[in-house]
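This structure is in structure tokens; I'll ask about it shortly.
All protein chains but one are shown at their positions in the complex.
Labels run A, B and C following the written order; every chain starts at residue 1.
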Amino acid sequence: MKKSLIHRLVQAVIVLIGVVLLIFVMLRIVPGNPIETMMGEHADAATVARMTAEMGLDQPLHIQFFRYISSAFRGDFGTSYSLGKPVSQLIGSAFVNTLILALFAALFAWVAGIGCGILSAVHKNRLPDRLFMGFSILGISLPVFMAAMFLQYIFGFCLHWLPISGTERWTGFILPSIALGWNSAGQVAQMTRTALLETLQEDYIDTARAKGRSPSGVLVHHALRNAMLPVLTMMTIQFSGLLSGAVITETVFSINGVGRLMVQAISGRDIPLLQGTALLATAVVIFGSLLADVLYSVLDPRVRKEG
Amino acid sequence: MLKAKRKQVEQAADLRLQSQIGEQERFRDQLRRMARENKTAVVSFFVIVILMLAAILAPLLTPYEENEMDLLHRLQPPSAEHLLGTDEGGRDVLTRLLFGARVSLLIGVAPALLSLILGALLGAAAGYRGGMTDTVIMRIADVTLAFPSMLLAMVIMYSLGGGIFNVFLTLTLVNWANVARIVRSQTLKLRSDEFVEAARVTGVPDRTILRRHILPNCLPTLLVLFTLNIPAAILTESSLSFLGLGIQPPNASWGLMINTGRQYLYNAPWLCFAPGAAIMLIVLSFNFLGNGLLDVLDPRMKKQ
Amino acid sequence: MNEMTLEVSGLTVCYPTEKGAIFPVKDVSLKVPAGSIVGIVGESGCGKSMTARAVMGLLRSPGKVTAGKVFLCGREITALPEKERRKLRGNEMSMIFQEPMTSLNPVMKVGKQVEEAIRLHTDCSREEAKRRTLELFREVEIPEAETRLSCYPHQLSGGLRQRVMIAMAMVCRPRLLIADEPTTALDVTVEAQILKLLEHLRDAGTSVLMISHNLGVIARVCDEVYVMYAGRVVEQASTERLFEQPLHPYSRGLFRSVRSLREGCETLETIPGVVPNLLRLPQGCSFSLRCPECGEKCEKTMPELLETEPGHAVRCFRAEGGEE
Partner (left out) sequence: MSGYLLEARNVTKLFPAAGKKKVHAVSDVSLQIREGETLGLVGESGCGKSTLGRLLIRLLAPTSGEVRFRGENITALKDSDFRRIRKEMQLVFQDPYASLDPRMTVRDLVAEPIETWRLCGSREEVTDRVRELLRAVNVPEEFLYRYPHQFSGGQRQRIGIARAIAADPSFIVCDEPVSALDVSVQNQILNLLRDLKTSRKLTYLFISHDLSVVRYLADRVCIMFLGKICEIGDTEEIYTRPRHPYTRFLLDAVPVPDPSVRGKEIRLLKGEPPSPADPPTGCRFRTRCPRATEKCAASEPELRYIGGVQAACYYAEEGPA
């Protein structure tokens, strides 16, 4: 168990290094000098040259890469071109907002998703099933920005129930979280339903019934834990889905989060900032999936053994 | 190994029961069954066909030109003349929606197909060859999958710049890894299946086994993946365009229309909600169709 | 021995399919006297497992009992509300299944699974349940019982898993144990051990309804045998009587098909043809298509299950002398 965890950890670090390399290379195949692009046409050649040297951009690519990696290990991700502040500081303050948003969204997705999934499976092919599955497939099919604008329009503009944008009050997080979590909730609900229905066909369910367990007892004590296993593996996709969605949600609701920072970085052609935010997001995804693996092995003794 | 054997016997027993109760079906029968049992999937199929026809026949369906400005009639609400109103330049929204469908559908289908081919080839190679091939391909796939899809798309679009062709390329690069992963696991499973072993013991060469036994048995999965990759591509493109990173004006894609309409959300909501509803309709249809196919073709894949 | 632990009369199970309804169990009547092992023998698809499930009330949808009554110790149970029936399961009647690997919850320790059964039907403390589980494990001869309590199913061999299943079934000393092919997935040496265990249970007062396709297993443990074919009972007799003088052509074919361990032979006896599809049963006797002695009457009408001698009933016109 411990051994396989270490193995997975090493693998995660390798993937992370691959990710850094990929981002690094991709951002540097853009034609033109980034300093020049950033400063516009008015910059004089001397200033550009000085800044280029200052930022080490005149060095060969591999030297730049190792420099970046080694300073990243010390928590230094460079200085943002456009905002003039250290990237780590910018990300640090934005990350809190994104984290709150993502946690709320995940909470909504898991509670609503699993709940709807179970109810759907129990009432298979009857009204609640059709209703919940309708909602979940709607969530999967609705682009995040549409969900966001729709909620903004109805609850913010028409009904004035909740703030349209900003996060000055905690209520500001409600609409963005729902908009962001709806998609994941739909996926979780569908997976829960499928897995539960499949689990209910297993032989050990018959055994439990033969013992005299009530239907609800069978569901809670035998079916659910087994059905949650495939749902758990979805966590990986969920993490990356939530982060993708955060980019959009934060833009629509004007929340100062990592996603919005990333959009700013792109429009400002701010490479250190883009690099830093992308690295953070992928690291979250990678370690999120690692966490899912660990949880999985806690829940499934068969995996625990094999290592 | 023992467990695998037991499982086989058990599955055989299951199948035997099936042959008593309802026979195991072939591809054609499965499609027929879906058509019979899953009305939503059938309706979705027709919605898709109609939308495609509408996109192709767009110039015949509307009296207006795609970019015909009419500054006197800006931001008009829906009326008999302009069924879905006009935008900030006085252009007919319905017309732009129909022309936008061309871009959005093309952007759904083309990258889905490209990533399917790329992913299937790499996945099958990784699964069947194993060893170094497998390690290299799957590590690259892992790195790709570690990115949130929007983020990867944004970074690629940033380095490539906007434009339809670059959007194609980006969406292909974002989606291939998932296809590769699923095809690989399917290939691995098929490779250890007894009928493949039977072909090996008969002396059938590896390449023939791959072509004759493994790929045809992957086809249902590929079809499902294709159907489900289309809405994924449409969603990613619309999100990119919404952020202004995708299709560039004057080309109209639905995402871009929403992007420009967003500033008028409170006084001209139809500018956002009309293309939004269109995206939802097409994505919903593909999802329903894909799920229908998944149900009849490959119920076990749902877990992945 | 006239007290009946189980009495089934006219049990019919309907299973709607796309191509029409089929009846995996049709008009089945059987009796399990107290303190005996009664066997049902037949090939796959003959309805023997469905019968067992129907008796337990564990049919999978869309299967349904459409006719018939089931008496457990004289009490009719098919009409009982589901809640009442549930109290019987695991208490008065238990069941063990063919595949001990998939019949145990893979993510729950085996000890816990047995404790669960105890705590469902008695209100004893957790420690008490644990102690009882250990006792039961010893009783079904699980070696190193203490350590096995905290094992997961995948850590046990097939034989041990089946013993756990039996322990679980025996927690309340049920009147009736239904064993659905309990040894089919096991090796012969383990099979012998499990059969021995079932005999011990019988001697301790639990009647057993044993379902098997293996005539050797039936001969070894059963007192009374029912032969099923295509959803119906075609012959019923005491084990000695049936093995000595099978009357139905199908039973005769089955017995002739048995391969001997003691001597080799040139060609093996077979029953021609295959088990019929339940959707396409012949109009008359279900066995008529494969029967070497099939007459005209057999093709048109289904014979009744009639006693030719006390304790020996058969569903064949030939045997009752009606068709020459």
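The rule is short, and it goes like this: a residue touches a chain if its C-beta (ideal position, glycine included) is under 8 Å from a C-beta of that chain, and two chains touch if they have at least 3 such contacts.
This is a predicted model, so every value here is computed, not measured.
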Give the residue, chosen from C:Cys14, C:Cys73 or C:Val258, that touches the chain omitted from the document.
-> C:Val258
List the chain B residues touching the unshown chain?
-> 1-2, 5-6, 8-9, 11-13, 15-16, 19, 23-27, 193-195, 197-205, 208, 212-213, 216-217
Touching the hidden chain in the full complex, which residues of chain C are there? Just list them.
-> 43-44, 143, 157-160, 187-193, 195-196, 213-221, 239-240, 243, 253-255, 257-262, 264-265, 267-271, 274-275
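To be clear about the criterion, only the chains that are shown with their structure count from here on.
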Inter-chain pair with the most contacting C-beta pairs = A-B
Most distant chain from chain C, judged by the mean position of its C-alpha atoms | A
Whole-Å distance, chain B centre to chain C centre, using C-alpha means?
-> 50
Centre-to-centre distance between chain C and chain A (centres being mean Cα positions), rounded to whole Å = 53
Junction residues of chain A - those touching two or more other chains | none
Can you tell me which residues of chain C touch two or more of the remaining chains?
-> 99, 102
Please give the residue numbers of chain C that touch chain A in the complex, ascending.
-> 56, 58, 60, 83, 86-91, 94-95, 97, 99, 102-108, 116-117, 120-121, 152, 154-155, 165, 168-169
Touch list for chain A against partner chain C, complex | 201-204, 206-214, 217, 221-222, 225-226, 229, 299-302, 305
Tell me, which parts of chain B touch chain A in their complex?
-> 139-140, 142-143, 145-151, 154-156, 158-159, 231, 235, 238-239, 242-245, 255, 258, 262, 265-266, 269, 272-273, 276, 279-280, 283-284, 287-288, 291, 302-303
